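One structure is given below, encoded as structure tokens.
The complex is shown incomplete by one protein chain, all other protein chains being positioned as in the whole.
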Amino acid sequence: MNERILEIDHLGIKRFFNLDTAAYQDAALDGKTKELLGLVASTVLRCNDCIDYHLIQCINLGWSDAELYDALNVALLVGGSIVIPHLRHAVDTIDQLRTEQGSNQT
Amino acid sequence: MNERILEIDHLGIKRFFNLDTAAYQDAALDGKTKELLGLVASTVLRCNDCIDYHLIQCINLGWSDAELYDALNVALLVGGSIVIPHLRHAVDTIDQLRTEQGSNQT
Amino acid sequence: MNERILEIDHLGIKRFFNLDTAAYQDAALDGKTKELLGLVASTVLRCNDCIDYHLIQCINLGWSDAELYDALNVALLVGGSIVIPHLRHAVDTIDQLRTEQGSNQT
Amino acid sequence: MNERILEIDHLGIKRFFNLDTAAYQDAALDGKTKELLGLVASTVLRCNDCIDYHLIQCINLGWSDAELYDALNVALLVGGSIVIPHLRHAVDTIDQLRTEQGSNQT
Amino acid sequence: MNERILEIDHLGIKRFFNLDTAAYQDAALDGKTKELLGLVASTVLRCNDCIDYHLIQCINLGWSDAELYDALNVALLVGGSIVIPHLRHAVDTIDQLRTEQGSNQT
Partner (left out) sequence: MNERILEIDHLGIKRFFNLDTAAYQDAALDGKTKELLGLVASTVLRCNDCIDYHLIQCINLGWSDAELYDALNVALLVGGSIVIPHLRHAVDTIDQLRTEQGSNQT
């Protein structure tokens, strides 16, 4: 669906998407750290699509399951029990991504 | 006021406070990274007191201003312009903490 | 399901539903403008069902796709990237409603 | 999926789950009242999974449909029309739980 | 300031205020229970003015400090550490209200 959004050709929306991509590039902080920040922000704001997007990046960039769980624990403490369904979703997505990788790094 | 909260002596609240402290200790992720996660979570959830708390920890643990700004930029993109007043607050707090340190690390 | 809610016959809930309907009637502002306000409010609060409801009204009342996209861009800026999945949903709903109309006004 | 979460064996997450369970036990307030508090908190924060969880507890502990609707009305007033889709969900869940009970207590 | 709001004489706003008052009257649930629901909803949504308003009602209607703390603990678990500054505010307000009462019921 992102293709469809770019197709509607709204200048502001396209520039927002570019800015969003740029925010996770290596800069003062490396991209790997910033994807973890994106994951925690998405979790406390309770957006499963955003969680999945950042988990894909996080796993590609080399975070281990234990590190991801530790980040999700921070999100759980900050955001409270209302975050639990999204924690479940995140653990499920990590499992699927690891299965796709054909490897389980705990 | 945290003293007053502990004084009311509610077991659940005291255990929550302990768990909250524990979440930022070195574990799979180091405490320095987790304080940055706490900062971004607090910023997208728009809580100035929480931002200040995590900024104090972040600066004590050695994050530079440039790194903190880069983390806050992730929070701004994820959370949108509604975050701007809290970004202003965060920059102001960083300035004050650096003045107290008697040093400016940009 | 709104029928089922009215069936439970709670006076407060029924009065809330009436008040909600009344809020979008022509008054100091016309209903067309207020449905656009409802759309943007629903988007920054990230409720797909509410987005769909207001999009149906917005399209019935004559807003063009370009105008709707421009309103959604405001919601994107205010609410940040966490809004993107709902922006995708909104564009998809607009497409479906236009197909049902048998006309595409870009 | 809670089993899977416990299986990942993160100490902080496990302790959070224990603390969460403990919060709804009889204490200064009885568990029945606290499950109703959990229901309203879940409704204004707009989490269907959490609403369902607390509705199961609320019905097991003896709240009637009329009492649950009255609590949901408070949530609707506090949280606004954005809560309506979750109110619909809650009424639907109550209906299902009563059907499973083989009894309708209005 | 509520006087000023009523003075602007917007029919929808006035009806909303009436509906809001009605939501906390004795009905299927008694007003005392519903004020506690309002307190927890206000706490997880992190609104100090709303917390203060409901605390005044809760104390007038006879909830003890221990019961209020137990309700606030539910809010803390559901809403997470981001709620802590509002928990502090609530405990401070309870202390002030008890001082005004000239009595401390713990």
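Points worth noting:
Each chain carries a letter (A, B, C, D and E) given by its place in the written order, and its residues are counted from 1.
In this text, a residue touches a chain if its C-beta (ideal position, glycine included) is under 8 Å from a C-beta of that chain, and two chains touch if they have at least 3 such contacts.
Computed from a predicted model, the values in this text were never measured in an experiment.
Every shown chain that the unseen chain touches in the whole complex is listed here: A, B, C, D, E. Here one chain is not drawn; of C:37, C:61 or C:97, the residue touching it is C:37. Where chain A meets the omitted chain, the residues involved are 12, 15-16, 19, 22-23, 27. The set of chain D residues touching the chain not shown comprises 44, 76-83. In the full complex, chain C makes contact with the omitted chain through residues 19-20, 23-24, 27-29, 33-34, 36-38, 40-42, 44-45, 50, 64, 66-67, 69-71, 73-75, 77-79.
In this text, only the chains that are shown with their structure count from here on.
Shared contact partners of chain B and chain D are A, C, E. Among the remaining chains, the Cα-based centre furthest from that of chain C is the centre of B. Although chain C and chain E carry the same sequence, what matters here is overlap: shared residue numbers make up over half of all numbers found at their interface. Between the CA-based centres of chain A and chain B the separation comes to 20 Å, rounded to the whole angstrom.
With each centre defined as the average position of its C-alpha atoms, the distance from chain A to chain D rounds to 28 Å.
Centroid to centroid, with C-alpha atoms defining each point, chain B and chain C lie 36 Å apart.
Among all residues of chain A, those that touch two or more other chains are 20, 41-42, 44-45, 50, 69-70, 73, 76-79, 81-82.
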